[in-house]
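I have a structure here, written as structure tokens, and I will follow up with some questions on it.
Excluded from the complex is one protein chain; the other protein chains are retained at their positions.
Chain IDs A, B and C follow the sequence of writing; residue 1 opens each chain.
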């Protein structure tokens, strides 16, 4: 089961876990990205490309599901304004065994960082600033190339 | 912050996530092991070595915290009887960046499998049977050796 | 050939709008040609948004493409900075 959700609501992890665990497989891995509070950011705002975002996330989830024979893959990404400590993104994978769930979870978040049309704008003090893309994210995504 | 809990109560993931996210770091990874329902097991029972279990888990969590500079590491392991679909174990790691959180999460569950004194007994039909240790678990734990 | 253009993040801010419909001349072959045409025939905001081609990404009909990709019969072309989600 693939579940993709993009919206302004806070991410409810208990509800998401219930969905991803429903198949009663042995292993569930998750990754949650949060707005950090240690670097002076007061607000983070997420812009996205409606339609294209969901399609890109569904494609990443489908690729992971096929590669690791997942029972379930979930990607929930928040958009709009959020504050330090709030969840930006939650990904989860369910599989029969832990190796598949863990690897697929890392794959989902690595690929999401480079393949899905989201843009972060953070406010430190008065001035909002668009976050720059990181070369490290491209490298992290590239390590999953199969060729 | 290291949190170790071993007991018969069901694992409350929302409460555990709240604790591990409290430091407001950027990245939280989790792994949840569940009683599978696809192989005819009606009951799984977990026995452990009180005192030694908590010490072993604390040592694994401390090693991960040092190796990946974690902000938080949580290991919650259920003991006693449980049914298909229920959570056996939950591990979580919080770090500034996702690579550390994801690697440390895999480390915690791999090491827990070989280093902590738990024993599983499963009931299929009438007869309970002690689960055999898996060579694959030793190999998974060994890949984290630093020497 | 009418095509809908979408702009995101600082591309949107510099241009001053998030979307518009345009009629590019048939001579434009690639997305890069379209970007050149916009930068030279429209206001200063366009020139500023498209000044650094290395920091520009594109999608044609919601698929990510390199700037060298053909426009073809595209109905929707999006122009934006490198993505920073997750």
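Of note:
Heads up, the rule we're going with is that contacts are C-beta pairs under 8 Å (C-beta built on N, C-alpha and C of every residue); 3 or more make two chains touch, one makes a residue touch a chain.
Note that the coordinates shown come from a computational prediction; the quantities given were computed from them, not determined experimentally.
In the entire assembly, the chain absent from the figure touches the shown chains B. From the options B:13, B:63, B:88 or B:105, the residue with contact to the unseen chain in the full assembly is B:88. Touching residues on chain B toward the chain that is not drawn are 33, 46-49, 51-52, 55-56, 77, 88-89, 109, 112-121, 130-134, 137.
In this section, only the chains that are shown with their structure count from here on.
Setting chain B aside and leaving every other chain in place, the chains that still touch stay joined as one piece.
With chains reduced to the mean position of their C-alpha atoms, the one farthest from chain B is C. Between chain A and chain B the centroid-to-centroid distance comes to 23 Å (mean Cα coordinates, whole Å). The geometric centre of chain B is 49 Å away from that of chain C, both derived from CA atoms.
Multi-chain contact residues of chain C, defined as those touching 2 or more other chains: 86. Shared interface positions of chain A, i.e. residues touching 2 or more other chains, are given as 33, 109.
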